[in-house]
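I have placed the structure first, in the form of structure tokens, so that the comments after it can refer back to it.
One chain of protein is taken out of this complex; the other chains stay put.
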Amino acid sequence: MSLPRARLLDGYRTMRTIRAFEQTLNELSLAGRVPGFLHLCAGEEAVAAGVCAHLGPADAVASTHRGHGHAIAKGVDLDAMMAELFGRRDGICHGKGGSMHVADTEKGMLGANGIVGGGIPLAVGAALSAKVLRTGGVAVAFFGDGAANQGLFHESLNLAAVLALPVVFVLENNGYGEATPVEYHARVRDLAVRAAGYGMPGAVVDGMDFFAVHAAAGEAILRARRGEGPTLLECKTYRYFGHYVGDPLTYRPKDEAERMRAERDPLDLFERRVVAEGWLATGDLRRVDDEVAAAVAAAVRHAEASPPPDPADLMRDVYVDYPRPPES
Amino acid sequence: MSLPRARLLDGYRTMRTIRAFEQTLNELSLAGRVPGFLHLCAGEEAVAAGVCAHLGPADAVASTHRGHGHAIAKGVDLDAMMAELFGRRDGICHGKGGSMHVADTEKGMLGANGIVGGGIPLAVGAALSAKVLRTGGVAVAFFGDGAANQGLFHESLNLAAVLALPVVFVLENNGYGEATPVEYHARVRDLAVRAAGYGMPGAVVDGMDFFAVHAAAGEAILRARRGEGPTLLECKTYRYFGHYVGDPLTYRPKDEAERMRAERDPLDLFERRVVAEGWLATGDLRRVDDEVAAAVAAAVRHAEASPPPDPADLMRDVYVDYPRPPES
Amino acid sequence: MAERTLTFVQAINEALHQAMERDPTVVVIGEDVAGGGGRAAQGIEDAWGGIMGATRGLIGRFGAARVIDTPISEAGFIGMAVGAAATGLRPVAELMFMDFLGVCLDPLLNQAAKLRYMFGGKARVPLVVRTLIGAGLRSAAQHSQSLHAFTTAIPGLKTVVPSNPHDAKGLLLAAIADDDPVVFCEPKTLYFTTGEVPAEPYTVPLGTAAVVRPGGAVTIWAVGRMVAVALAAAETLAAEGVEAEVVDVRSLSPLDEATLLASLARTGHLVVVDEAPPRCGLAADLAALAVDRGFDLLRGPVKRVTAPHAPVPFSPVLEDAYVPSPAQVVAAAHAALET
Partner (left out) sequence: MAERTLTFVQAINEALHQAMERDPTVVVIGEDVAGGGGRAAQGIEDAWGGIMGATRGLIGRFGAARVIDTPISEAGFIGMAVGAAATGLRPVAELMFMDFLGVCLDPLLNQAAKLRYMFGGKARVPLVVRTLIGAGLRSAAQHSQSLHAFTTAIPGLKTVVPSNPHDAKGLLLAAIADDDPVVFCEPKTLYFTTGEVPAEPYTVPLGTAAVVRPGGAVTIWAVGRMVAVALAAAETLAAEGVEAEVVDVRSLSPLDEATLLASLARTGHLVVVDEAPPRCGLAADLAALAVDRGFDLLRGPVKRVTAPHAPVPFSPVLEDAYVPSPAQVVAAAHAALET
């Protein structure tokens, strides 16, 4: 099943941007140029891109600690995002959030989230808003295989099913929660089977294949938009880097990531497909690559040029309105 | 499948004791003679009796706000239990716990629990102790249909499956969580299907039929004892009284309870079966009825004769050991 | 206008009706807030209207789309309410007993309280969580706690505790209109106490304390159910010739430091009364305020009257000994005046 050329290019651009962004950050972080810890999603690009291709600004996504890809796919400004990761004043959160809290509510990006499972009920809430306010919007909750063992997952899915809310639960199964393999932390092959416990459709998708994700997500989002309720979509995927930048990766076979990169890389798979089918030419893709490289480099320059926040803003935005905070 | 005569009489005595205990409490509570709120389990006797018939003092159960039946079936002393409900010094918890916290750790009764779902992980913990300390014991978590929507349910079942612990999860589906029917709070006919999400066997049992519960629980407990891991057992049952004593019961059809009492009463079903099969004579059962009635009446007398706790004991048993509590 | 008397729970109910009437984005969410799972077809829609009737009648008036019964999934539905608040609704979620914060702290602690700050000011979370607090109903350790200090401690949340029907209505309307997340604690033993309540909608602004009894000898800061206990103690003290000034703290965060300290300035002596246990509680918080910003005003020790450092016991004699009494407040006032 093909897509219009512009949509194909958009999908590819999203994936390439995520890849370039994450690779750049890996280097910057290892070089000590970015504060704090980073959870990178290189390898998982097809999920964010394939799902968010169906979403507009009236639709909401809630994300995870590994949230850069979702933010990029949801259209968050690259410069402002990079500045945020640097902790700068021009950051999308003015430096208050950092990598784990990148957010842009105007774009429907309800935030990365430092609490495993924490974003899931937020997406359900966005779906409730869409339903009550009849915006026609849908919500998507992204979360990992590890998060599927949190109580928040269970309660959120059942609640969404009971209230028939327009939300899609996208489980990014990358095989590990930190150092723990999914084969250890759950006794089922497919976590998607849990959907049946809520009377909700569940599906397993090849999360390395943009087209597979795009098709399955399209269907689920359409169901949601039609008022037919939620879906659980398990995307089998893989993270190339460690759990965080600096992870010694002692817990997975040395060649596992190399094999995935060589055989299942989502950008390669995409390229092979579109070229083989004659939908796009290699030159089209290389042009995107160049544009993306330039954009990411510009974002780094923008971030580095941005001043740090003013310490006087420490107490700003704790509340919308608060008569005199307590002295300390 | 028959049982030895003594086991049959035990099972009946347990059910009859629970029934008499709860009916007596309903009257006492309506008459204002028992403090606080009571959640009675009349109608659900076959579950507690059928499951606990397989348990010894080295086995543990964790219970719910509707816990009198589990405590009785687990062998907690009737006098001490009644005194507890009256808030007296001779209560099993010296008046500190009341109906929602009836417990006797020496009997392996880890407590009624005021938090919906709160007891489930405690049972998992008792199973961990049994496994690590190689006691040969098993643990049982009793909980309701409503509790199956708590995150604690989800996390506990998955954890028990992952660690292959000797625990049986007994879901008492009485059709309602407070005023909310199960058809509203879950979109599945059988909550037992959730077991599949944890790679755990799940079964649906007629919870009004002592023999059905006894057989299914026996199998699940044997599995657990053999080290083959946990099971989820959904027992379809019914509570005759309201959610609490005083509940106006506006949320269920007027004749529903009457129909259940007439057609599906666990004591009646038991009696019909044992008499029809010639396992016991009606006279045997009436003798038990009389003994039970006397025992419950004696428990009430004991409770009423017991003095209230000494207010000086207010600060006792907060800790095993605490150097001077703060003044207030 | 003629006087009109309502119970505390009627005042809450009226506030909810008026808020939903005026603002179509207000929704009510919780376990059995209608009851019967909204089974309109069977004519048993509003079977409960909340466990103590606070939400009764709402579903009939505003429909199941805005009065939402939930499964027993507090973390799920309060988390949902947070997400809904961040995307255009003004949810009023009911957490049946504050003890159940145990199963749903995260959506408040890590989400509602922090989204706006973490997002650099880009989010608003106009959420209200209504919840019952307090001992006295022989409900034992897991249904009797007063955990208002927990939410007061969390930057990003606001917390209020009304002590009478008038404030219950006015503070609830203010909380619902507020653009920040507010935890609205309802002392359950006040539910059927009565008081004058104007029929029209009105607000009691968050961040305002109220002097509920003037007096020059000693100040008593009290909250929730303890306001009545303080007033009873003040009567006894008055009979002894000691005029106590009683201040109803009522808004725990934001805190009306000015009104509290102004009273202390008038008397120089202070007793703080709170129903929660003593450690890291509101009483300690207010005593610390006194000894920091009000040290020059103090002419004696700040005495706290709180529950003891113990869980709430079931037995009536023990529970009665547990809850702070007017006699304890009188004794504390004596001690505060002793220096």
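Each chain carries a letter (A, B and C) given by its place in the written order, and its residues are counted from 1.
Everything below uses one rule, namely that contacts are C-beta pairs under 8 Å (C-beta built on N, C-alpha and C of every residue); 3 or more make two chains touch, one makes a residue touch a chain.
Since the structure is predicted, the reported quantities are computational estimates derived from the model, not experimental observations.
J.: Please provide the labels of all shown chains that the missing chain touches.
T.: A, B, C
J.: For the chain left out of this view, which of C:L6, C:M20, C:A34 or C:A141 touches it?
T.: C:A141
J.: Using the document's definition of touch, tell me which of B:L3, B:V275, B:A295 or B:V318 contacts the absent chain.
T.: For the chain that is not drawn, the touching residue is B:V318.
J.: Which residue from C:V33, C:V67, C:V103 or C:A234 sits in contact with the chain not drawn here?
T.: For the chain that is not drawn, the touching residue is C:V103.
J.: Looking at the whole complex, which of C:R56, C:R90, C:K114 or C:R250 touches the chain that is not displayed?
T.: In the complete complex, the chain left out is touched by residue C:K114.
J.: With the missing chain put back, one of B:L8, B:L110 or B:L171 would touch it. Which one?
T.: B:L110
J.: Per the definition of touch given earlier, which of C:G121, C:P155 or C:P198 contacts the omitted chain?
T.: Touches the omitted chain: C:P155.
J.: Could you pull out which residues of chain A are in touch with the chain that's been left out?
T.: On the side of chain A, residues 35-37, 87-88, 91, 93, 95-98, 100-101, 113-118, 146-147, 149-152, 177-181, 183-186, 250-253, 308-309, 311, 313-315, 318, 325-328 touch the unshown chain.
J.: Since one chain isn't shown, list which residues of chain C touch it in the complete complex.
T.: Chain C touches the missing chain through residues 75, 99, 101-103, 105-110, 113-114, 117-118, 140-142, 149-150, 152-153, 155-156, 253, 255, 276-277, 279-285, 287-293, 295-296, 298, 300-304, 308-311, 313-314, 339.
J.: May I ask you to list the residues on chain B that touch the chain which is not drawn?
T.: Where chain B meets the chain not shown: residues 60, 62, 91-97, 101, 103-106, 110-111, 113-115, 118, 120-126, 128-133, 135, 139, 151-152, 154-156, 158-159, 162-163, 316-327.
Following the convention adopted for this analysis, only the chains that are shown with their structure count from here on.
J.: If every chain is reduced to the average of its C-alpha atoms, which one ends up farthest from chain C?
T.: Relative to chain C, the chain whose C-alpha centre sits farthest away is A.
J.: Mean of the CA atoms for each chain, then the mean for all of them together: which chain is nearest?
T.: Closest chain centre to the overall C-alpha centroid: C.
J.: Starting from the mean Cα coordinates of chain A and chain C, work out the distance between those two points in Å.
T.: That gives a centre separation of 39 Å.
J.: Between chain B and chain C, what is the gap in Å from one C-alpha centre to the other?
T.: 35
J.: Give me the residues of chain C that touch two or more other chains.
T.: 70-71, 73, 75-76, 103 - these are the residues of chain C that touch more than one other chain.
J.: Residues of chain B that touch two or more other chains: which are they?
T.: 149-152, 184-186, in rising order.
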